[in-house]
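The complex appears here minus one protein chain, its other protein chains still in place.
Moving on to chain A:
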(Lines give C-alpha, C1' and ligand atoms only; values in the text may rest on other atoms or scores of the structure.)
Protein backbone atom coordinates (compact mmCIF):
# COMPACT_ATOMS: atom_id res chain seq x y z
CA UNK A 1 0.00 0.00 0.00
CA UNK A 2 3.05 2.27 0.10
CA UNK A 3 2.82 4.98 -2.48
CA UNK A 4 5.93 6.48 -3.96
CA UNK A 5 5.37 10.20 -4.20
CA UNK A 6 7.39 12.40 -6.55
CA UNK A 7 10.18 13.84 -4.47
CA UNK A 8 9.18 17.44 -5.04
CA UNK A 9 5.50 17.10 -4.35
CA UNK A 10 4.39 18.34 -0.93
CA UNK A 11 2.82 15.31 0.72
CA UNK A 12 -0.77 16.19 1.56
CA UNK A 13 -1.87 14.08 4.48
CA UNK A 14 -4.65 11.65 3.69
CA UNK A 15 -7.34 11.86 6.38
CA UNK A 16 -9.98 9.15 6.19
CA UNK A 17 -13.23 9.79 8.05
CA UNK A 18 -15.18 6.66 8.98
CA UNK A 19 -18.94 6.92 9.17
CA UNK A 20 -21.55 4.20 9.45
CA UNK A 21 -24.96 3.68 8.00
CA UNK A 22 -26.52 4.62 11.31
CA UNK A 23 -25.31 8.21 10.98
CA UNK A 24 -27.77 10.90 10.01
CA UNK A 25 -28.53 14.56 10.45
CA UNK A 26 -25.67 16.56 11.88
CA UNK A 27 -22.98 13.96 11.22
CA UNK A 28 -23.89 13.68 7.54
CA UNK A 29 -24.04 17.43 7.10
CA UNK A 30 -20.68 17.88 8.80
CA UNK A 31 -19.12 15.25 6.54
CA UNK A 32 -20.51 16.92 3.43
CA UNK A 33 -19.01 20.21 4.54
CA UNK A 34 -15.67 18.52 5.24
CA UNK A 35 -15.67 16.90 1.84
CA UNK A 36 -16.42 19.99 -0.20
CA UNK A 37 -14.58 22.70 1.71
CA UNK A 38 -11.70 23.99 -0.39
CA UNK A 39 -9.75 25.52 2.48
CA UNK A 40 -9.71 22.24 4.37
CA UNK A 41 -8.63 20.44 1.21
CA UNK A 42 -5.65 22.75 0.92
CA UNK A 43 -4.02 21.40 4.06
CA UNK A 44 -5.07 17.75 3.92
CA UNK A 45 -7.01 15.40 1.71
CA UNK A 46 -10.22 14.53 3.55
CA UNK A 47 -12.26 11.58 2.36
CA UNK A 48 -15.26 9.82 3.86
CA UNK A 49 -15.60 6.03 3.97
CA UNK A 50 -18.78 4.28 5.03
CA UNK A 51 -18.24 1.11 7.04
CA UNK A 52 -20.38 -1.44 8.80
CA UNK A 53 -19.88 -1.25 12.56
CA UNK A 54 -20.85 -4.84 13.08
CA UNK A 55 -18.07 -6.06 10.77
CA UNK A 56 -15.38 -8.09 12.48
CA UNK A 57 -12.46 -6.92 10.37
CA UNK A 58 -11.19 -3.50 9.35
CA UNK A 59 -11.26 -2.45 5.69
CA UNK A 60 -8.23 -1.51 3.64
CA UNK A 61 -7.70 2.24 3.91
CA UNK A 62 -5.17 4.47 2.25
CA UNK A 63 -4.71 6.86 5.12
CA UNK A 64 -2.21 8.77 7.19
CA UNK A 65 -4.76 9.70 9.85
CA UNK A 66 -8.04 7.96 10.68
CA UNK A 67 -10.95 9.84 12.22
CA UNK A 68 -13.89 7.79 13.50
CA UNK A 69 -17.37 9.25 13.53
CA UNK A 70 -18.87 5.86 14.38
CA UNK A 71 -21.57 5.31 16.95
CA UNK A 72 -20.04 3.36 19.83
CA UNK A 73 -21.80 0.26 21.10
CA UNK A 74 -20.84 -3.14 22.48
CA UNK A 75 -21.48 -4.58 19.02
CA UNK A 76 -19.06 -2.10 17.48
CA UNK A 77 -16.21 -2.95 19.86
CA UNK A 78 -14.84 -5.88 17.77
CA UNK A 79 -14.66 -3.62 14.75
CA UNK A 80 -12.91 -0.85 16.67
CA UNK A 81 -10.45 -3.37 18.08
CA UNK A 82 -9.73 -4.74 14.60
CA UNK A 83 -9.30 -1.21 13.30
CA UNK A 84 -6.81 -0.35 16.03
CA UNK A 85 -4.90 -3.59 15.44
CA UNK A 86 -4.67 -3.22 11.67
CA UNK A 87 -3.68 0.43 11.84
CA UNK A 88 -1.58 0.29 14.97
CA UNK A 89 1.00 2.50 13.25
CA UNK A 90 -1.48 5.27 12.37
CA UNK A 91 -2.80 8.03 14.58
CA UNK A 92 -6.52 7.64 15.19
CA UNK A 93 -9.08 10.07 16.57
CA UNK A 94 -12.73 9.61 17.45
CA UNK A 95 -15.38 12.32 17.25
CA UNK A 96 -18.17 11.60 19.72
CA UNK A 97 -21.35 12.79 18.05
CA UNK A 98 -23.91 10.96 20.19
CA UNK A 99 -23.24 10.46 23.83
CA UNK A 100 -23.69 13.14 26.43
CA UNK A 101 -25.13 13.47 29.92
CA UNK A 102 -28.72 13.89 28.76
CA UNK A 103 -28.48 10.80 26.60
CA UNK A 104 -27.28 8.70 29.51
CA UNK A 105 -29.91 10.16 31.84
CA UNK A 106 -32.73 9.45 29.42
CA UNK A 107 -31.65 6.10 27.98
CA UNK A 108 -29.21 4.20 30.15
CA UNK A 109 -30.19 2.32 33.28
CA UNK A 110 -26.88 0.49 33.81
CA UNK A 111 -24.68 3.54 33.91
CA UNK A 112 -21.45 2.09 35.26
CA UNK A 113 -21.54 -0.58 32.56
CA UNK A 114 -22.12 2.10 29.94
CA UNK A 115 -19.18 4.12 31.23
CA UNK A 116 -17.05 0.99 30.93
CA UNK A 117 -18.08 0.68 27.29
CA UNK A 118 -17.13 4.26 26.53
CA UNK A 119 -13.82 4.01 28.36
CA UNK A 120 -12.97 0.78 26.51
CA UNK A 121 -13.83 2.22 23.13
CA UNK A 122 -12.12 5.55 23.75
CA UNK A 123 -8.94 3.72 24.79
CA UNK A 124 -8.46 2.67 21.15
CA UNK A 125 -7.94 6.26 20.05
CA UNK A 126 -5.14 8.77 20.42
CA UNK A 127 -7.53 11.65 20.73
CA UNK A 128 -11.21 12.04 21.54
CA UNK A 129 -13.08 15.01 20.13
CA UNK A 130 -16.23 16.33 21.76
CA UNK A 131 -18.66 18.24 19.56
CA UNK A 132 -19.36 20.84 22.24
CA UNK A 133 -17.50 22.32 25.17
CA UNK A 134 -20.24 21.13 27.52
CA UNK A 135 -20.01 17.55 26.26
CA UNK A 136 -16.24 17.70 26.68
CA UNK A 137 -16.58 18.86 30.28
CA UNK A 138 -18.90 15.95 30.93
CA UNK A 139 -16.48 13.44 29.39
CA UNK A 140 -13.70 14.76 31.62
CA UNK A 141 -15.83 15.09 34.76
CA UNK A 142 -16.99 11.47 34.52
CA UNK A 143 -13.44 10.27 33.98
CA UNK A 144 -14.21 8.96 30.47
CA UNK A 145 -11.42 10.97 28.81
CA UNK A 146 -8.35 12.61 30.28
CA UNK A 147 -8.26 16.32 29.59
CA UNK A 148 -4.93 15.98 27.76
CA UNK A 149 -6.53 13.61 25.24
CA UNK A 150 -9.65 15.73 24.63
CA UNK A 151 -10.20 18.30 21.91
CA UNK A 152 -13.38 20.32 21.55
CA UNK A 153 -14.34 20.27 17.87
CA UNK A 154 -17.75 21.82 17.43
CA UNK A 155 -19.65 20.60 14.40
CA UNK A 156 -20.45 22.75 11.43
CA UNK A 157 -22.43 22.05 8.31
CA UNK A 158 -21.56 25.39 6.72
CA UNK A 159 -23.18 28.66 7.79
CA UNK A 160 -22.61 30.87 4.73
CA UNK A 161 -26.14 30.36 3.36
CA UNK A 162 -27.61 31.27 6.75
CA UNK A 163 -25.45 34.36 7.19
CA UNK A 164 -26.80 35.60 3.86
CA UNK A 165 -30.42 35.60 5.04
CA UNK A 166 -32.01 38.90 6.03
CA UNK A 167 -32.48 39.19 9.81
CA UNK A 168 -35.85 38.30 11.27
CA UNK A 169 -37.85 41.46 11.93
CA UNK A 170 -40.01 42.55 14.83
CA UNK A 171 -41.27 40.38 17.65
CA UNK A 172 -41.36 36.72 16.60
CA UNK A 173 -44.60 35.12 15.46
CA UNK A 174 -43.45 32.26 13.21
CA UNK A 175 -41.88 29.63 15.48
CA UNK A 176 -40.04 26.70 13.96
CA UNK A 177 -38.66 23.42 15.28
CA UNK A 178 -36.34 21.45 13.05
CA UNK A 179 -35.07 17.92 13.49
CA UNK A 180 -35.80 14.24 13.59
CA UNK A 181 -39.20 13.40 15.06
CA UNK A 182 -37.73 11.45 17.93
CA UNK A 183 -38.28 11.63 21.68
CA UNK A 184 -34.82 13.19 21.91
CA UNK A 185 -36.00 16.46 20.38
CA UNK A 186 -38.79 17.15 22.88
CA UNK A 187 -41.23 18.27 20.18
CA UNK A 188 -44.06 16.62 22.14
CA UNK A 189 -43.39 19.03 25.00
CA UNK A 190 -43.19 21.92 22.55
CA UNK A 191 -46.60 21.18 21.01
CA UNK A 192 -48.22 20.93 24.43
CA UNK A 193 -46.59 24.22 25.38
CA UNK A 194 -47.52 26.02 22.20
CA UNK A 195 -51.15 25.03 22.59
CA UNK A 196 -51.16 27.14 25.76
CA UNK A 197 -49.61 30.16 24.05
CA UNK A 198 -52.20 32.83 23.34
CA UNK A 199 -50.15 35.23 21.23
CA UNK A 200 -52.17 36.58 18.27
CA UNK A 201 -50.73 35.48 14.96
CA UNK A 202 -48.32 32.93 16.43
CA UNK A 203 -47.67 29.77 14.42
CA UNK A 204 -45.54 26.71 15.03
CA UNK A 205 -44.09 24.59 12.23
CA UNK A 206 -42.31 21.31 12.86
CA UNK A 207 -39.85 20.40 10.15
CA UNK A 208 -38.66 16.84 9.85
CA UNK A 209 -39.78 13.26 10.01
CA UNK A 210 -39.29 10.22 12.20
CA UNK A 211 -40.85 7.60 14.43
CA UNK A 212 -42.82 10.08 16.57
CA UNK A 213 -44.68 11.65 13.64
CA UNK A 214 -48.02 10.04 14.40
CA UNK A 215 -47.88 10.94 18.05
CA UNK A 216 -46.88 14.53 17.33
CA UNK A 217 -49.69 14.92 14.80
CA UNK A 218 -52.15 13.61 17.35
CA UNK A 219 -50.88 16.06 19.96
CA UNK A 220 -51.27 18.93 17.50
CA UNK A 221 -54.70 17.89 16.24
CA UNK A 222 -57.31 20.61 16.44
CA UNK A 223 -54.89 23.52 16.66
CA UNK A 224 -54.70 25.06 13.18
CA UNK A 225 -51.73 27.20 14.17
CA UNK A 226 -49.50 24.11 14.29
CA UNK A 227 -48.21 22.69 11.02
CA UNK A 228 -45.79 20.06 9.76
CA UNK A 229 -43.32 20.17 6.91
CA UNK A 230 -40.80 17.78 5.43
CA UNK A 231 -37.08 18.42 5.28
CA UNK A 232 -36.08 20.86 2.60
CA UNK A 233 -33.16 20.36 0.26
CA UNK A 234 -32.08 23.83 1.29
CA UNK A 235 -32.09 24.25 5.08
CA UNK A 236 -31.47 27.98 4.72
CA UNK A 237 -34.63 28.40 2.63
CA UNK A 238 -36.56 26.62 5.33
CA UNK A 239 -35.02 28.81 8.04
CA UNK A 240 -36.19 31.90 6.20
CA UNK A 241 -39.80 31.06 7.06
CA UNK A 242 -39.18 31.39 10.79
CA UNK A 243 -38.67 34.28 13.18
CA UNK A 244 -37.62 32.01 16.01
CA UNK A 245 -36.30 28.47 16.39
CA UNK A 246 -37.14 26.38 19.44
CA UNK A 247 -35.07 23.43 20.69
CA UNK A 248 -36.57 21.77 23.77
CA UNK A 249 -34.25 18.77 23.36
CA UNK A 250 -33.94 16.17 26.09
CA UNK A 251 -30.36 15.58 25.00
CA UNK A 252 -28.24 17.13 22.29
CA UNK A 253 -24.50 16.54 21.95
CA UNK A 254 -24.14 19.80 20.02
CA UNK A 255 -27.23 20.98 18.10
CA UNK A 256 -26.30 22.08 14.59
CA UNK A 257 -29.72 23.67 14.08
CA UNK A 258 -28.96 26.08 16.92
CA UNK A 259 -25.81 27.25 15.17
CA UNK A 260 -27.73 27.74 11.93
CA UNK A 261 -30.57 29.62 13.60
CA UNK A 262 -28.14 32.07 15.16
CA UNK A 263 -26.28 32.48 11.89
CA UNK A 264 -29.62 33.20 10.24
CA UNK A 265 -30.35 35.97 12.73
CA UNK A 266 -33.30 34.13 14.23
CA UNK A 267 -34.31 34.08 17.88
CA UNK A 268 -33.30 30.86 19.52
CA UNK A 269 -34.83 29.25 22.60
CA UNK A 270 -33.15 26.11 23.93
CA UNK A 271 -33.41 23.70 26.85
CA UNK A 272 -29.74 24.17 27.71
CA UNK A 273 -28.98 20.45 28.02
CA UNK A 274 -25.54 19.21 27.02
CA UNK A 275 -24.18 20.98 23.93
CA UNK A 276 -27.04 23.46 23.88
CA UNK A 277 -25.26 25.12 26.80
CA UNK A 278 -22.60 26.19 24.28
CA UNK A 279 -25.27 28.10 22.36
CA UNK A 280 -26.57 29.72 25.54
CA UNK A 281 -23.03 30.97 26.04
CA UNK A 282 -23.30 32.58 22.60
CA UNK A 283 -26.58 34.31 23.32
CA UNK A 284 -29.41 31.78 22.90
CA UNK A 285 -32.32 32.11 25.34
CA UNK A 286 -32.60 29.43 27.97
CA UNK A 287 -35.61 27.57 29.38
CA UNK A 288 -34.54 25.17 32.11
CA UNK A 289 -38.01 23.91 32.99
CA UNK A 290 -39.12 20.59 31.61
CA UNK A 291 -42.86 21.05 31.74
CA UNK A 292 -45.24 22.47 29.15
CA UNK A 293 -46.13 25.46 31.31
CA UNK A 294 -42.47 26.46 31.58
CA UNK A 295 -42.12 26.41 27.80
CA UNK A 296 -45.41 28.20 27.26
CA UNK A 297 -44.16 31.02 29.50
CA UNK A 298 -40.80 31.15 27.72
CA UNK A 299 -42.46 31.29 24.28
CA UNK A 300 -44.80 34.03 25.45
CA UNK A 301 -41.86 36.03 26.83
CA UNK A 302 -40.02 35.59 23.56
CA UNK A 303 -43.01 36.85 21.58
CA UNK A 304 -43.36 39.86 23.86
CA UNK A 305 -39.82 41.15 23.58
CA UNK A 306 -39.12 44.70 22.53
CA UNK A 307 -38.42 44.74 18.75
CA UNK A 308 -35.33 46.93 19.06
CA UNK A 309 -33.82 44.68 21.70
CA UNK A 310 -34.74 41.63 19.67
CA UNK A 311 -32.91 43.06 16.67
CA UNK A 312 -29.81 43.79 18.71
CA UNK A 313 -29.89 40.32 20.14
CA UNK A 314 -30.18 38.71 16.70
CA UNK A 315 -27.23 40.73 15.44
CA UNK A 316 -25.17 39.74 18.46
CA UNK A 317 -26.09 36.09 17.90
CA UNK A 318 -25.04 36.25 14.29
CA UNK A 319 -21.77 37.92 15.27
CA UNK A 320 -21.11 35.15 17.80
CA UNK A 321 -21.24 32.43 15.15
CA UNK A 322 -19.88 34.20 12.10
CA UNK A 323 -16.56 32.45 12.67
CA UNK A 324 -18.03 28.95 13.01
CA UNK A 325 -16.67 27.67 9.70
CA UNK A 326 -13.21 29.03 10.42
CA UNK A 327 -13.31 27.46 13.88
CA UNK A 328 -14.31 24.12 12.36
CA UNK A 329 -11.47 24.21 9.81
CA UNK A 330 -8.94 25.29 12.41
CA UNK A 331 -10.10 22.48 14.67
CA UNK A 332 -9.59 19.80 12.02
CA UNK A 333 -6.30 21.30 10.93
CA UNK A 334 -5.09 21.24 14.51
CA UNK A 335 -6.30 17.70 15.00
CA UNK A 336 -4.49 16.46 11.91
CA UNK A 337 -1.37 18.45 12.66
CA UNK A 338 -1.12 17.30 16.27
CA UNK A 339 -1.75 13.68 15.44
CA UNK A 340 0.63 13.49 12.51
CA UNK A 341 3.39 15.41 14.26
CA UNK A 342 3.42 13.20 17.30
CA UNK A 343 1.54 9.99 16.61
CA UNK A 344 2.39 8.59 20.01
CA UNK A 345 0.97 11.73 21.64
CA UNK A 346 -0.84 10.65 24.72
CA UNK A 347 -1.73 7.36 23.10
CA UNK A 348 -3.72 5.20 25.43
CA UNK A 349 -1.93 2.17 26.81
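What to note about this one:
Note that in this section a contact is a pair of C-beta atoms (placed from the backbone, for glycine too) under 8 Å apart; a residue touches a chain by one contact, two chains touch by 3 or more; residues count from 1.
Everything below uses one rule, namely that contacts and distances are computed from a predicted model.
Its record in UniProt calls the unshown chain "Glycosyltransferase family 2 protein", which is the match among "Stage V sporulation protein AC", "Lipoprotein", "Glycosyltransferase family 2 protein" or "Fumarylacetoacetase-like C-terminal domain-containing protein". Shown as candidates are A:96, A:188, A:278 or A:325; the residue that touches the absent chain is A:188.
From the options A:39, A:62, A:223 or A:291, the residue with contact to the chain not on display is A:291. Screening A:38, A:56 or A:109 for touch with the missing chain picks out A:109. For chain A, the residues touching the absent chain in the complete assembly are 101-102, 104-106, 108-112, 115, 141-143, 183, 188-189, 250, 288-291, 293-294, 296-297.
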